[in-house]
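Before we start, here is the structure in question, set down as structure tokens.
Here the complex is missing a single protein chain, while all its other protein chains stay put.
On to chain A.
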């Protein structure tokens, strides 16, 4: 099935005077796509939004297969460079688009941000990915939500310990960095989809309140994306 080009739109800040060579393949409800939308918003980089409707299986189309044989979003096309995987896309953006840095210069603080993002990207989100949960439900003949909740609780406990001595207004101090870019969508998903009790995580809970009020986070939220009107669960 070919991707529906009618669902393309333009990211924040896009206008005729700004030539944009960035194309982001995204699904409004994907937390991994949200990370990249948020990062692009924070950096003020315009981009073309190409919707991939995961609920219709558009990630398995021949066109998308060529972009990402793992069949997941986001995928960033930057001139001739195709980058999939949100962690890799983030690092690419950070290296190439140096305005409004999302990684600090200090090596230790930089490592902390990479670590927080990695815990979310490698230890939490993959374990509650929709297709993993579906596979589990088939195997177990039981609800997979408890597993997702267990995984998130475990990851959030680790993050709470890591961040309690570093967090200020944001996860690692007074500036918004990579840790925040990965945390904000994850906490939102945890609360809204998996009913996680955030009172157990006071630092993360406070950060969540901060993120919700951020214009750039609001602008990149699922309900504000071009494909949100088409897909309302």
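FYI, contacts are C-beta pairs under 8 Å (C-beta built on N, C-alpha and C of every residue); 3 or more make two chains touch, one makes a residue touch a chain; residues count from 1.
Definition applied: contacts and distances are computed from a predicted model.
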Per UniProt, the name of the complex member that is left out, chosen from "Electron transfer flavoprotein subunit alpha", "glutathione transferase", "Trafficking protein particle complex subunit" or "Thioredoxin-like fold": "glutathione transferase"
Candidate in contact with the missing chain, chosen from A:83, A:167, A:183 or A:196: A:83
Selected from A:73, A:162 or A:204 as touching the chain missing from the view: A:162
Residue of A:91, A:130, A:191 or A:228 in touch with the missing chain, whole complex considered: A:91
On chain A, residues whose C-beta touches the chain left out of the figure: 68-70, 80-81, 83-85, 87-88, 91-92, 95-96, 107-108, 110-112, 114-115, 118-119, 121-123, 125-127, 132, 139-140, 142, 147, 158, 161-162
